[in-house]
Structure formats: structure tokens, C-alpha cells
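One protein chain is absent from this view; the other protein chains keep their places.
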Amino acid sequence: MRDDSLHEPGQALHIEDITVSYGANPALWDIDLDIPPGVMCAIVGPNGAGKSTLIKTALGLVRPVAGHVRFLGRPVAQMRGKIGYVPQRHSVDWDFPTTVRDVVEMGLYQQLGWFRRPGAQAHARALEALAEVGMQDYAGRQISQLSGGQQQRVFIARALVQDAPILILDEPLAGVDAATEAVIIALLQRLRDAGRTIIVVHHDLTTVQSYFDWLVMLNVRIIAQGPMAEVYTPKNLRAAYGRQLAMIATPREESTL
Amino acid sequence: MSALADLLSSGIVRTVLIGAAMLGAISGMLGAFAVLRRQSLLGDALSHAALPGVCLGFIIAGTRDLGSILVGAFITGALAALIMMLIVRRTTLKTDAALGIVLSVFFAVGVVLLSWVQDQGGAASAGLASFLFGQAAAILRSDLWIMGGVGLVALALVLALWKEFKLVSFDADFARAQGFPVTLLEATLTVMVALSIVVGLQLVGVVLMVALLIAPAAAARQWATTLGPMVALSAAIGAASGASGALVSATTRGLATGPVVVLIATAAVVISLLIAPQRGLLWQALAARRARARISDGRVLTTLQGLAAAHHDASYPAERGMLETALGARAPTARIAALERRGLIHPVTHPPETTPHWELTEAGHAEAASLSGKPAPAQDGGTQ
Partner (left out) sequence: MIASFFGSIPAMILLTGILVGVSGALLGSFLVLRGNAMLTDAISHSIVFGIIVVWLLTGQMSGPVQVLGAALTGVLTVVLSELLARSRLVKMDAAIGLVFPALFAAGVLLISIYARDVHIDVETVLLGEIGFVWLNTVMLWGQQVPIAVATLGAVLVVNLAFVLVLWKELKLTTFDPGLAAALGFLPGVLHYAVLTLTSVTAVAAFDAVGAILFIAFVIVPPATAYLLTRRLWGVVVLAVALSVAACVAGYVLALRWNVSIAGMMASMTGVWFALALLFAPGHGLVAQALGQRSKRLDHDCRALVAHLFTHQDTPAMAEENTLRALVDHLRWPEPRARAAILRAHDRDLIERRAGLLTLRPKGNAEAEAIFGRIEPER
């Protein structure tokens, strides 16, 4: 298979034999992952399981020791702009002098290409994206004045403005108030219903069953993956979380943890 | 005033002022990016590391030739930056240790070279020492062309790659995911910062350069809410500090330029930190006071309304003692006076009692109602 050939175009995200290590420590071992298009997928696992690393490796931000990645059959380099990425909120300094609309427009920089500035069309699209997340009234606001939930919504708007078929979000609900969480999940489900693929690194096992329809359990290697009902089982939870599992909403079966 | 005019008529002084303003502007513009990317102390390390390069340029050219000096300073500065990154990436030492090592060792080598040059003698070697604290008076007409060139290149790059620089400074991960060559862009920005340091050395010297890089940007940040105005303002403050500092230093005997420029720029920072709208400390203190006053007003009004409602009398004269008991604190005289001025409460007498009493006016009732959500009691005791 050549590096740029079409491979597994039927999967939104196809990861094969990915191994990543930082120095001597393995972060991901021999990951085989397939996420079909049109699902809302959660990636869960204990702390240090490599969830963020998996995302970053898929996006080409981290170099793997082995393996390859395909989005809708194509390598990530050909898919820039078709993947909306929402990094973790704290990876950015929110005291940066810029406005909400400005941040959202950054999602369009790649489409604008080198040397061109965002024009009236870009402004309009940014406002539309802000409206989708309910932040259109904050367009001119300084980002330092936003609450955690508002910051998260701006980040999502930045990914939305690209109109991408695949959205990847890294812990979008961490540290966010309940109202914002509801807004975000409703939005993501709407997008999923419209045919997009949503991939979310999720931190909260208590809500994963109700929000998502596809599940990937990760702990340095893939523990289980597939439709939510099939994968969210006590056996898999135990395998992924081991002793860390204290009180989690148990699946319908009688077994206790 | 005429003294100033005489001064400005001198070609030399004009050269010095233009040069100083240019250097200040360049440092201000690029310093904005350095500050936003937390590279302030890298600037300190690079400027100290430039000393051996300045000496080498001098040694090779045999005289104070700005071109060779700048090239030398840039080379050792770049070397220092690379070694610093090497240390951080390949050892367990942290960034601050790497910066400190590079700064002090390169500077020490510079001191060795400096002593060697001075030992060789020659009047020109005195010009070398001027790079320690800056000597704007040494700027030549011919130097202006080099400075102008560097400034134009920097400006052109910043304008052309504006959105790329902004994105990379704000969210490098996202930029990389979008396919931008982040490493190249970051390297370009760092090189430009190094360039501005190297060029600014003649104005303020190696030791103080870090302040010329940071202060205008720190000051500008307090006033500007977006990147464009911040960079522009930073350049302006840099230019003003440079020019005024150079003027003072050139007209006073034995005063090096560096300290004067730095103190002026620092003064700009202090002023900005105090009075800038929104962020300024005085501003914030005033805003906090206003907020506290508003809350206090609200409590007085709603307390009076509550008392009036309890007595089923909209114009119930509340006695100070009652007010204080209900508030749980002394009656805030200043706020009460303000409320009287605003026509929301009205002092009344209630003989035979001699202590002050107040009643809510109609406007006061409306205000209290909007604050507490409870309707105002009717004049005769019923509710509206």
C-alpha cells in the first residue's frame, strides 16, 4: 500500500498498529481502531491511558513508532480542513488579546491559505458558527472575560466553522457547567444526526451511555470497541479500569463491581 | 524651547533621534510577540549572549562597523538559542536553568574577548564597551540604512504572515492540526525577536535589552484588547521611549542611553498598570468601590422597603437605629447622602424623636421593587 493511496474509505477513522512511546515509556501499544461514519463515539479510559495521545497521533501532531492512520480512506495530510479539531481548553492562554469572533475565524485560516486575511465572508461564517453554539452575542467580547463553558463553546464554534464531516473533541465537557454540557451534547447529537462523525475523548463514565452510541475503551491498548450496547459491559469496564472502578452506573445486568 | 529647536537642527541629533526611534519601534513590535509567547527571559539570554558576537564582529572588522557587529551578535545569539533548546530537549535540565547557563557562559566569554580587545588598545575599543549600556550618540547616518532595512523586513514579514503568527502564538496545536508548518513559523518568530535584540543593542546595551523588548509590550497590553492595536501601540511606546531616552542621554554628559530609555519605558508600564481602563489597578479599585457602593445602596433601599411593608406604610419613616439593626451594620452615611441626592430617599422628621429618619420616595420604591422583586406597599397599607 502506498502512503497516499485510498485505504479503508468506509471508515471515518481507521487506525492500524499504532504504537507511540515517549522515551522508554509506552503511551500506546499496537492500536487497531475503526470508527464508522455517522456515529457519536466516546473514547474512555483511566488517566494516563493515552486518550489524548491517540487523538494527537491520529491528527499527526505526534509521531508514532509504528502504524498508520486514515480518515475516510485518506492520510491526514490530505484531509486538513475536513477534520474539525477541538483541543483541550487549558492548552491555550485565555489572556491572549483577541476577541471571540477572532478565535472562531482562526478555523478558516487554513482555507484562506497563505497571506490572505479573513474578509466579510469569513466574518459572516464565524457569526453563523457562533450562533450554532449560542454565543453570537459575545462576538466582540475579549476571551479573557469568558467563563469555562463559554470558552468551550467558542472552541467548538472554531471547529464548526470549517463545516467538516469529522469532528474530534478532546475532553470538551471537562470543567463545564451543566447547562453548557447540555447545549454541547445537544449540538453534537444534532450534527451526528445530520450525518457527521463525532469523536469525543470523554472523562465521565456516568454519562457516556446516554450521550454516545459508539464506544472505544482504551488503556494503552484497545480494551474494546464497537456499538455502545455491546461494549459497555462490566467485564470490559473491569479490564479497562481495574481497581479504579468505585461506583459507576452499572449496566443493566445484576453483577456488581 | 529654542534650545530644543537648536538641538533638532543638528544633523547628528536628528540622526540619533531617528535611529533611536526606529530601534525602539522594532523592539516594541517584535517584543509584543515575545511577551505573548512567554519568551521574555529568552530575550534576556539572547542579549547577553550577543556580547561575544559583538566583540568578534569588532575584532574581525578591526573597527566599529555596525554590519559586522550585528552579524556577529546574531550568530552568537542564534548559537545560544540552539544550545538552549538542545539542553532542554536532551537533558533533564529545565528551561530556566538552560537560559541561565547560556546567558552567563556566553557573557563570560564575551567579557574575556572584551578584555582582550581592550588590552590590544586603540581608541575604537572604547566604542565596544558602549554596547554594555548602549550609546545612542554613537549611531551614524550610515547605520540608519541598516536599521531601516531590518525594520522594513520585519514589518513586511509581520504583515504578510499576520494571521499565521497570531494563530501559532495563540494555539500551536490547532495550527499544526490545520496543516501549518508550526515549527518553521515559530522559528521565524524567534529569529525575528533575536534580530530585534541584536539591532537594539546599540541603543540600550546587552544588559538592559530585555527591558526594551518587554516593557513597551507589557504597557501596550494593558490598553489594547486585540493583537493589532497591541503590536502597533507597543511599537509606538518603544519608539517614544527610545527617542526621548536618546535625547536626554545625548544632551547630558556621561549618561549612558540604556538606563534612561529603560526607566522611561518602565514608567510607561507603571502608568499603564495603574490607569489603563479595565485592567488598570486604579481602574479596578474604582470599579470595585462603585460595585460596593451599588450593593450598599441596594441594601439600604430594600431594607427601607421591607420596613415600610412590615408597617403597611409606603412612607414609613425609618429611624436610623432601626435601619442599622435591620442592616446589621452602621448606617452608611455617604451612601445615604448619595441616595438622597438621587431622589430615592427623603429625610423626614418624626417628632418627638430627634434621631434621623428617612422614607423612600416613589422613585425609591420603584428602584427597591426592581431590586427585590417585591411590589411596593400602597400608601394606605394595601398592596398595589
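Per-chain residue numbering starts at 1, and chain names A and B are given in the order in which the chains are listed.
One rule holds for everything that comes next: a residue touches a chain if its C-beta (ideal position, glycine included) is under 8 Å from a C-beta of that chain, and two chains touch if they have at least 3 such contacts.
Just so we're clear, the structure is a prediction, and the values are computed from it rather than from any experiment.
Colleague: So there's a chain missing from this view; which of the remaining chains does it actually touch?
Modeller: Those shown chains that the absent chain touches are A, B.
Colleague: Using the definition of touch stated at the top, determine which of B:79, B:105 or B:322 touches the missing chain.
Modeller: B:105
Colleague: Taking the full complex into account, find the residue in B:22, B:214 or B:230 that is in contact with the omitted chain.
Modeller: In the complete complex, the chain left out is touched by residue B:214.
Colleague: Which one, B:63, B:115 or B:183, makes contact with the chain that was left out?
Modeller: B:115
Colleague: Out of B:59, B:191 or B:263, which is the one that touches the chain we can't see?
Modeller: Among B:59, B:191 or B:263, only B:263 touches the chain that is not shown.
Colleague: Can you list where subunit A touches the absent chain?
Modeller: That gives, for subunit A, the contact residues 1, 3, 16-17, 19, 21, 26, 29-30, 32, 46, 65-68, 95, 219-221, 239-244.
Colleague: By the contact criterion defined above, which parts of subunit B meet the unshown chain? Give residue numbers in ascending order.
Modeller: 35, 38-41, 43-44, 48, 86-87, 90-94, 96-97, 99-101, 103-116, 119, 129, 132-133, 207-208, 210-211, 213-215, 217-218, 221-222, 254-256, 258-260, 262-263, 266, 269, 273, 279, 281
Operating definition for what follows: only the chains that are shown with their structure count from here on.
Colleague: From the C-alpha centre of subunit A to that of subunit B, how far is it in Å?
Modeller: Centres of subunit A and subunit B (C-alpha means) sit 37 Å apart.
Colleague: Inside the complex, what are the residues of subunit A that reach subunit B?
Modeller: Touch residues, subunit A against subunit B: 56, 59-61, 77, 80-81, 83, 85, 87, 91-93, 96-99, 102-103, 106, 109-110, 112, 114-115, 117-118, 142, 158.
Colleague: Given the complex with subunit A, which residues does subunit B contribute to the contact?
Modeller: Touching subunit A: residues 36, 160-164, 166-167, 169-171, 173-174, 176-180, 221, 224-227, 230 of subunit B.
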